[in-house]
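Only a single protein chain was left out; the remaining protein chains are all shown in position.
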């Protein structure tokens, strides 16, 4: 069950460039949260901004009743969030949406993250590790500074492959290039992805070609976050609209449209 | 000449209850400022609030290029102002409006302040003292906590009379009662007033009856602050409208309507 | 004693004047984790059409200063699925259910009204006439007195349920439409739907919304909505439901004082899912502070303020 919970901010700091991390004491959210779910956050004060902003759960400590989010400053909402001080309250709805399913019997999975999209995959990796799964992790970013929390990733990944578009760390290029190369010799039980839509679409095509199943977490602008407003619709491969907040944010890779939108 | 100046906030602290004081380094504003003038301040960030807020100059240090404002937290704008941290910039237009005239030849003047309206009178008292005038000061507030900066006032006032509506300090009642009593035996060269409209109106009637001249600083909601929008009109005794930002905020007591508005 | 917040919208009695605005609260079930539906004056459903509607191409939302522009396109599961899958849930809550309906033609409105007539658990029908009339080349039903009256009259004949009619914002001309709808037999009027709006992505030089244009809601429109409610209140005798940008009890009171008998909360719920409950509490506190025992002492109690 989701709740509306106001919890104390424990830390809120800049990781690198536009990337921040916030930790909040939210026992009810923490106890119910599953990897791939998101929280809907009142980032500012008053009407500025008006709407909440959705963020994936990056890490959850159920005992301590704490959640952590990693966020990239993009506009009004995320900028307002950086102003929140430890000790202040954060107003959060969640956990919301359907997370990444970890079907029993899986042995080895691949996690593919692009940019700040890697956030929910870390929560997933921790849960997967706890239930004995092996995770190979592929992370991509524009530049080295965007490859956040490498030390944490090293602790959970059986194999960690990195890519940056400018070549400042790891493979020079996009993360899907790496996945494509490795897919030639290897095959995971499933791929779990989160990143820009283009990344998920390319993965959908690649996974289909390789006969591998998987999941991708999609994004959309949200108002309600709970399926009430119909605002966050995305078009799936079969042409139908689905709600990211209620039917997702995680969809089967097979459902994700493989081709970019027309003009 | 008025300027648009962005200056560093030196201090911003709560004095008591809803009363705050902010000090800002604004050399251009400071050098031009006269008692009774005001500054027009961007209190928040972005569109929240949309309009600037006017505040009287409480103290000005021309050498240091600093100004100080005393403000009462009332709504969006003043609340936003409390969030500003030392080191941040404050965006200020000013000095604006016509201040208190100190005509040559005056010997002894009375300053009458109600609530946070006492702010501009302190700047006036300092300037008056510097030019050899004697100031008797009458200050009123709802309760003792509202009688701000008493130590500073003691340094500039030849005589300091206090009133609180709840009787927690000084005379129990409104400040105009005090003035009325003292007026029976005494007569200043001029009265300088700033406070709620009701106070200025009552003083206008009392001063007229006693044949004393004087000045009152009036308030109105403002948009432009420079006479461009016609938004801050007040009705004077002769029925005409005048602009608080351009024709005031200081008006002759003789011009102030003596009677409260009809229903 | 707690003040009496109950109000009547013609034959429809509500125990609180605060309800949700159609389309912002789904079918109620979406928000049950956050509030107790029985604390609301009514639940107004997302607008239902005869056939299911997929809605407009995304993006469907764009936030603007203190506002939200949406182009949902009446995405809804259609009458049949509503009756089968959505209504039963609502029927079990102790809250009046107002079903919002829209048609492409006058006949579709009638058909929807007839279908709801016989159904248990429906307290009222709200005709959303702020949508395009397919037969009249896409003009809004609600934009002209004659068509607005037509659709009202036909629904009135098709159902004995209390009939609320939700008007679009019109400048000028809303009073004429309101008068015509009153004449045609509505029991109450809802004012206002969203304002026509557009947001452009200047990087792409395209509209942000997939549908090109949308409707503006939220606190940005509140002063306009209060004006429209006040204007309609002077023109008709029907009870009004005021809405547009209500986020706090004080906002709601502006509408009640201007002449609305009830208020609806839409966009504010997205930021604060408990807004409606907090607004009810705030209205009660306002009455208590003034020693008023009944909401009616407030409704339409605006005193003159100058020359208008």
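Labels for the chains are A, B and C, by order of writing; each one numbers its residues from 1.
Quick note on the criterion: a residue touches a chain if its C-beta (ideal position, glycine included) is under 8 Å from a C-beta of that chain, and two chains touch if they have at least 3 such contacts.
Given the structure is predicted, the values throughout are model-derived calculations rather than measurements.
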Out of C:199, C:263, C:279 or C:295, which is the one that touches the chain we can't see? C:199
Have a look at C:52, C:65 or C:121 and name the one touching the chain we're not showing. C:65
From the list C:3, C:41 or C:210, which touches the chain that is not on show? C:210
Even though one chain is not shown, chain B touches it at residues 1-4, 42, 47-52, 76, 93, 220-235, 240-241, 246
Touching the unshown chain, chain C contributes residues 56-57, 62, 64-67, 69, 139-140, 143, 168-173, 195-200, 202, 204-213, 216, 218-224, 226-228, 230, 245, 250, 253-254, 257-258, 286, 298, 301-308
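Here is the rule we use: only the chains that are shown with their structure count from here on.
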Hey, which chain ends up farthest from chain A, C-alpha centres compared? B
Chain nearest the overall C-alpha centroid of the shown protein atoms: C
Most contact pairs found between chains A-C
Intercentroid distance (Cα basis), chain C paired with chain B, Å: 47
Which whole number of Å gives the spacing of the CA centres of chain A and chain C? 36
Multi-chain contact residues (two or more partners), chain B: 47
Among all residues of chain C, those touching at least two other chains are 66
